[in-house]
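Since the structure comes first, as structure tokens, the remarks are kept for the end.
Now for chain A:
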Amino acid sequence: MTALLTTEGLQMRFGGVVAVDGVSLAINEGELRCLIGPNGAGKSTFFKCLTGQYKPTAGRIFWRGKDITALDPFAIARLGVGIKTQVPSLFDGLTALEGVCLCRHSSEAEAKRRAMRALERLGIGALANRRVGLLAHGQRQLVELAMVVAPEPDLIILDEPTAGMSTEETNRAADLIRELNQQHAIVVVEHDMQFIRAIARTVTVFHQGRVLMEDSAATVFADPRVRDVYLGKAVA
Partner candidate 1 sequence: MTISRRDALKTALLAAGSTLAAPAIMRQAALGADPIKVVGIHDASGGLDIYGQPMIACLDFAVDEANAAGGLLGRPIELINYDPQSNIQLYTQFATQAATKDKAAVVHGGITSASREAIRPILDRFKTLYFYNTQYEGGVCDRNIFCTGSTPAQNVNKLVPYVQKHWGKNVYIVAADYNYGQITSKWITKYVREGGGQVLSVDFFPLDVTNFGPAISKIQAAKPDAVISALVGGAHISFYRQWAAAGLKKTIPIASTTFGGGNESVLLTPEEGDGIVSAFSYFQEIDTPENKAFLEKFHAKMGPKAPYLGAELAMRTYIGFNLWAEGVKRAKSIDRMAVIKALESGISMDTPAGKTTLDPKTHHTTVDVFVAECANHGFKVLETFPQQPPLDTASVCDLAAHPNEAKQYEVDVKI
Partner candidate 2 sequence: MTVNVRTALQIVAALIVAGLAAWLLPQYLELFTLINATVFVSMGLLALSLGLIWGFGGILCFGQTAFFGIGGYTYAVAAINFGDTTWAVPLALLVPTAVAAALGYLMFFGRISDVYMGVITLTTTLILFKFANSTAGDQWTIGTAPLGGFNGIPGTPPLNFPLDPSNQLAPEQVFVVAVLALGICYAVAKLILRTRFGRVAVAIKENELRAELLGYDVRLHKLGLFAIGGFMAGLAGILFANCVFVSPTMFSLSYAGQVIIWVLVGGIGTLVGPVIGCMLIQALTTYAGTLSAIDPNLLLGVLFMLAVVVVPKGLLPTATTILLRLMRRGEP
């Protein structure tokens, strides 16, 4: 099996603080991977390195074996990486359909077709002509997801997709992610353990900028070190 995305000794330093410290991991085709860890573990920084928003201070990132460390976010997106940020990032002035239509494609008609399909797939086809700025929080999350999946990317990276969701919404989101995983490889950056429990296959645990452990969900949740990390105890 070829790795879709790999990092090698990725490091991100802000002045004296090392937020990400030598992280190496590999995401395979079709995989559903969760990156977890308490606040400040370096997950979000790692996410921003993957998406090109930060340029890592050391280490490299590969996409299907090709070095993409220096690429800008738009270039990474063009490779077939769909990215959803933590705070919904949307075009508030446009309608849902207009926004999703902006995904890159071969022709105008194709864009529209894909956009409609993406909206329907996420169950918000009815909102197509509503202005995004006027939608409820949960609906906005879904519109953003529609934008991410519309170009049919090979890999989707989600940063805390359940932030601000009710329990019911969270459950639905878990179903949705599992469903999306049928077609796309997915990386979810999350700190909500319940949610991870609901979807996870392989889990990578971050702590103080490093990978603490990487294993199946069941093993990880059983590990005392993970519990200590979440409860704030120092790791020996």
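The candidate set was assembled so that all candidates are chains of the complex that A comes from, given by their letters.
To be clear about the criterion, a contact is a pair of C-beta atoms (placed from the backbone, for glycine too) under 8 Å apart; a residue touches a chain by one contact, two chains touch by 3 or more; residues count from 1.
What you are looking at is a predicted structure, and each value in this text was computed from that prediction instead of being measured.
Between chain A and the candidates 1 or 2, a touch occurs in this complex only for 2.
Note for the complex: chain A touches candidate 2 at residues 51, 53, 72-75, 77-78, 83, 85, 89-94, 98-99, 102-104, 108, 144, 147, 151.
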